[in-house]
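Here the structure comes first, spelled out in structure tokens, and everything after it is commentary.
Here's a slice of the assembly, chains where they normally sit.
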Amino acid sequence: MDQARPLDALNRGRDKRVIIDLKNSKQFIGTLKAFDIHINTVLEDAEERVDGEAKRKLGTVFIRGDTIVSISLEK
Amino acid sequence: MDQARPLDALNRGRDKRVIIDLKNSKQFIGTLKAFDIHINTVLEDAEERVDGEAKRKLGTVFIRGDTIVSISLEK
Amino acid sequence: MDQARPLDALNRGRDKRVIIDLKNSKQFIGTLKAFDIHINTVLEDAEERVDGEAKRKLGTVFIRGDTIVSISLEK
């Protein structure tokens, strides 16, 4: 299983629950539906968390890539 | 329904009420009329909210894409 | 009336009074005379406002696009 390119790894997260950490310290948790080379990202069934606490249910959310620090799988 | 590209998902929000969260913590709520690849965005019947409270009625507003954190549908 | 591209919407504000909100929380109010794809913008008969209060009369002012948050029509 080749993992040479970062976007390939991101692609394996598609349709899975992911945690997106933002530069403003907030988090979005949701199902990864789409991303592009700028790391603009779309989550479904998303919620926003601040300091680990759910703050908003968002449904589908588009996140601008340049605000993103990291994307990881929810455990 | 293919959702592979983030801008396709954004396109399905066209003519719907959306919430735009900005890097400066303000929000714009309005009807999504236009966007481009920089995520420059135009809302109609827009209002600005700060800490959840309506602060200004704006009519049509052009928002520069690089100030945007996220775009979601208003519930 | 097609409004698919954000710059088209901006173009309809030409020669009208607009409010430009900046990232540094200041506002410029003036007559929109010119803009380009970077959203570099020229206002005439402009004034600067801080916290809603007029602070400076500026005549013609060139505003660098990357400092702009939003542009809306003055009511």
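By written order: A, B and C. Residues from 1 in each chain.
In this section, contacts are C-beta pairs under 8 Å (C-beta built on N, C-alpha and C of every residue); 3 or more make two chains touch, one makes a residue touch a chain.
Quick caveat, the model's predicted, so the values are computed rather than measured.
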{"item": "Oligomeric state of the whole complex, in copies, if 3 are shown", "value": "7"}
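Everything below uses one rule, namely that only the chains that are shown with their structure count from here on.
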{"item": "Chain B-chain C separation of Cα centroids, rounded to whole Å", "value": "19"}
{"item": "Contacts with two or more other chains, residues of chain A listed in rising order", "value": "none"}
{"item": "Complex contacts: residues of chain B adjacent to chain A", "value": "3-10, 13, 23, 25, 39, 65-66, 68-73, 75"}
{"item": "Interface residues, chain B side, partner chain C - complex", "value": "22, 24, 28, 33-36, 40-42, 46, 57-64, 66-67"}
